[in-house]
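Every protein chain except one is present and positioned as in the full complex.
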Amino acid sequence: MTATASFARSIIETSDQIFVLLKQWLVSFLPAAWQPAAGVVLCVAAIVGLFPALFALTTVLERKGLGRIQNRIGPNRVGPLGLLQPLADGIKSLTKEDIVPARADWAVHFLAPLVLVVAVFMGFAVVPMGRNLVLVDMDAGLLFYFAMGASTELAIFMAGWSSRNKYSLLGAMRAVAQMISYEVALLLSTVVVVMMAGSLSLTKIVAAQNQYTWGLPHWYIFTPWGLAGFLMYAIATTAETNRSPFDLPEGESELVAGYHTEYSGFKFALFFLGEYLAMFSVSGLGATLFLGGWSAPFSFLTWVPSWIWFFSKLMLSIFVFIWLRGTLPRLRQDQLMNFAWKFVLPMTLLNLLVAGLWRFMGEGWERWVLCTAILVVAYVVMGRMGMRREHFGPRSYRYAE
Amino acid sequence: MKTVEQIKAAIEAAVAGAGVEVVPNPSPSGQHSLRIEPGRAVEVARFLRDDAELALDFLSNVTGVDWLDREIEETVTETRTVTRMVDGVEQAVEETVEETRQRIEPGFLEAVYHLYSVAKKHGPVVLRMRTVNRTDQVELPSLTPIWRSAEFQEREVFDLYGIIFTGHPDLRRLLMWPGFKDHPMRRDYVEPDDFEYEPTAHDRVLERALAHQAASEAASTAAGEKASEPAEAAEQQGTEADA
Amino acid sequence: MSESQSHSAAAGENPEGRKPGSQNLVSQRPESQKLEGWNRPARTEPEADGQLLEVSMGPHHPSTHGVFRMDVALDGERVIRLRPVFGYLHRNHEKLGEGQSYLSSMPYTDRLDYFCSLSNNWAYALAVEKLAGQQVPERAEYLRVILAELTRFQNHASSIGFLIQEMGASGTPLMYAFREREKILDLFEELTGARMMCNYMRFGGCRVDASPAWLEKARARVAALPGFVDEFERLLATNEILMARCQGVGILRPELAVNAGVTGPMLRASGVGYDIRKVDGYGIYNRFSFRVPLGEHGDVYDRFMVRLLEMRESVKILEQALKEIPAGPVMDPRLKLRNFRPKPGEAYGRIEAPKGELGFYLISDGGPNPYRYRVRPPSLINLTILEDMCLGHSVADVVLISGSVDIVLGEVDR
Partner (left out) sequence: MFGEGILKGLAETARNFFGSFVSAERLTTVEYPEQRIAPFEAARVFPFLVYDGEDWLAGLRCVACQICEKECPPQCIFIEKSKDKKPDFVGKPQSYPMRFEIDISVCMSCQICVEVCPFEAIKMDTAFELSTGDRFGGLLLNLTQLAKPNAYYRQIHPTGAAEVDARMAEEMAKAEAKAKTATDAAAKAAADAAATKAADATPAAGDASQSRPDEESRR
């Protein structure tokens, strides 16, 4: 009996740590002095290989999902169920002519997509994708992540500026305004987690959530301040990754394609890749901060390998991104800014207060009631105020004669 | 809704010297029109819009019509004085002559306005204005200051018929491009011979296309032989303009 | 002719020659103060505090519904000046109409507003009937109403879809609209032989009769339409983003709307109860009970909602018409279509097309071809006040406002 149990445990352990063991096994062929460097190279290669593959899969899933939302079938011609569609798209974008506008700043025009993709990839370094599955377990992991995330704005502005196209310029200006505004909200929405976990290290944050009471996990999303923080985080990251309904920088119906109007072929594919990688990375971070990272949702499911949980959470949030895109129209620039500064930012600041209150009220049901009440009241008041200020709401109509 | 005669009377009572004339419409539609003098057209239009009973606040349709010069054969009976030898004496006598003459009635351009009333829900009242001729006196007053809906439609009439609406705030071509000459909706408009070679079923199309092709080839070779210098000059100008 | 050429050269001067950034851009329309009657709204025209950005939106811009172009001068993202430029799809439809017989013009009317070919057919047929004094059989009138209301339904559905698409909703409402439109087009194809270019109505009736099976099918389809409107309403009507984007944007005051000849749902969204189906009662519209929804604010949201409500009213008319349709011929067999020569005279016939008042003005000189063939295009005339609605709003709103006008370039440029 114990033998079986220990065998099962070792199977679980191996499957959980399979990537770590694989790396150790591969590295062990090398001399000891090279091993750390080789390990890093292996990990980087894995990330650089894995996420573009996930990107390819996601593009086809997104198109199929959007298709189903819109009552269409979606791509189904290339390969079984259309799954090879990204391959065809990739070949197409590689073989297409790379057009650089005659008066473009060609060097910046060339660099912009590269800067974007590199900056986005850097963010993956600190996100733990499973137990012991993190490239760099940095003490200030969160800070590093945001530092890297902020530099994507530079890439987008480079693209818009260097193209010498009015639409691109408008798109770039929108992008910078939008991303900087939401960067603030994004940072503040994550501060509550740091307050609770007491660390900027993402592995420590996951570890803090990886406990269970009555079989349920201690994820931060299951607290009032955590839920509010998560919603704010979701809004801010949607804006940060320029996804619908905050896709103003692209704004295809207004600005043709926004900052990447003048990009074609492989450079465009890189922008596309960058957008999706950013989506994965913020989804991963969101899962790490609020959804317990790689931890299982129920204590009896802890035998499932941790990386499976991480990627399921990631894909779930990708699905939500797609769902939102299929439903919502786009906001206008001034509304977007109003929303950032007059709703999201005050709410995140209030949330900091609530999180502090939560911390100092100690265990007990009172803190649940009080914290929830504060947040709900603030939400209702701000919603009402917004409605009154903008004078909008449902209307009733009359008929002639 | 008043009849055209009543409207005519109302206009004449309100606007002095309006010179309204009823143009009957023989078709079963019974939409008779009022021809107004261009000189007082704006006043008439303002009256029609602002009159409490008519309240023609909605100008639905503005269009032009091109009436070509018409040859009219008519029998004229005329009394004139002729000098004639009567009884050896030269005398002036009156004589009645009957003769058939061909007269060319000059063509004109016409602007037609269809008015309705949104407030009173009646209409249409049709206004017409005529230019003096089709060539040099083609001005008509613009009614855009009265009804804004004439803005684009008068531009279109200007574009396609060449009626110049004085007082129009922004009289430019609407559909044709700015450098275009001529007015394509005129009845005597000749289509430009720009047929490209295209083998279709129609022999006459083909014939025309081949002729055009031959002509354009001949022109291009002729131009190529002697016109290289001006072309260069033009090119230089172009680059200067770009810079 | 030479004189008028010189005139055209002078007056048709190209405005593009101006230098960007010059101050007179702000109020390019000369003598705008002299125009009376439609005194422009007190323009919130800020003095441009720097260089203006001139953007030529179109003719190949994703949301100009074809080859429409707007020359926009922007201060930041705010519109300072907007000039619509037409003519990229101009094919001189009117000249074509004057060069061929009355019958041969009928298929060309399909290609005006290619979303609503049956409404165009009807307007043209109505004008010719007025010109020649023809009567239309009862059953044909009912069929015309059924087809015109189906056309209105599908046009409004897809125009809402396009509007939301322009707002950036990745086409979901548009796809729902097209899903329903597909079913309506199937009905059209079964009856008329073509999905879009129906060429179905004739002066004096309709080309072919509808079979009982077709009417049954139409009844079943119509019964499913209210469910679709409900779905649209749930998806869109109370969406906060949509309300924030549409309400208070592109306001058109009723006086200006009437003066500028705006018709159709746009006019009614401004609160003017003018529906030609009620006013003229052409065809047999006065037999049906339906209401005319009116907006109050005249903004984009009102236009959107008026269209939505009109779809419901169309369904009501369809239900009544499909219930009451009598038996009988659809065309007087003695009427001749070929070699048709109406007596000299003229007629202006108009209908309430989905986009507004569609009129045909015909002058006959007794010959086989019309002497003058004029189309009053609602799409073009509704664009007259585009600039007035857009000034002071941002680029994103320009797209939205032009979308709410609901234009089809086949009709604008003709």
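Labels A, B and C are assigned to the chains in the order they are written; within every chain, residues are numbered from 1.
Quick note on the criterion: contacts are C-beta pairs under 8 Å (C-beta built on N, C-alpha and C of every residue); 3 or more make two chains touch, one makes a residue touch a chain.
The structure presented is a predicted model; accordingly, all values stated were derived computationally and were not measured.
Asker: Among C:E189, C:E216 or C:E324, which one is in touch with the chain left out?
Answerer: Once the missing chain is taken into account, the touching residue is C:E189.
Asker: Provide the residue numbers of chain A that touch the chain removed from this figure.
Answerer: Those residues of chain A that touch the unshown chain are 65, 68-73, 76, 323-324, 326-328, 379-380, 383-384, 386-387, 392-393.
Asker: Touching residues of chain C against the unshown chain: what are they?
Answerer: Looking at chain C, the ones touching the missing chain are residues 100-101, 103-108, 110, 172, 176, 179, 182-183, 189-194, 197, 199, 207-208, 224, 231, 234-243, 337-338.
In this text, only the chains that are shown with their structure count from here on.
Asker: For the chain pairs A-C and B-C, which is connected through the larger number of C-beta pairs in contact?
Answerer: Pair with the higher count of C-beta contacts: B-C.
Asker: In terms of CA centroid distance, which chain is the most far removed from chain C?
Answerer: When every chain centre is compared against chain C, the largest gap points to A.
Asker: How big is the gap, in whole Å, between where the Cα atoms of chain A centre and where those of chain B centre?
Answerer: Those two chain centres are 66 Å apart.
Asker: With centres defined as the mean C-alpha position, give me the chain B-chain C separation in Å.
Answerer: Comparing mean C-alpha positions, chain C is 27 Å from chain B.
Asker: Once you find the CA centre of chain A and the CA centre of chain C, what distance in Å lies between them?
Answerer: A distance of 44 Å separates the two centres.
Asker: Show the residues in chain C shared as contacts by 2 or more other chains, in ascending order.
Answerer: If we look for residues of chain C contacting two or more partner chains, we find none.
Asker: Of all residues in chain A, which touch chain C in the complex?
Answerer: Per the touch definition, chain A meets chain C at residues 66, 69-72, 166-167, 169-170, 174, 244-245, 247-248, 251-256, 325-335, 390-395, 397-401.
Asker: In the complex of these two chains, what residues of chain C are touching chain B?
Answerer: 1-5, 7-9, 11-15, 29-32, 34-38, 86-87, 90, 92, 94-95, 130-133, 256, 258-263, 272, 274, 279, 342-350, 357, 359, 361, 363-364, 371-372, 374, 376, 380-381, 383-385, 413-414
Asker: Residues of chain B touching chain C in their complex?
Answerer: Result: residues 25-29, 31, 33, 49, 57-61, 63, 65, 112, 114, 118, 121, 124, 126, 135-136, 138, 144-153, 156, 158-160, 162, 164, 169-185, 188-189 of chain B touch chain C.
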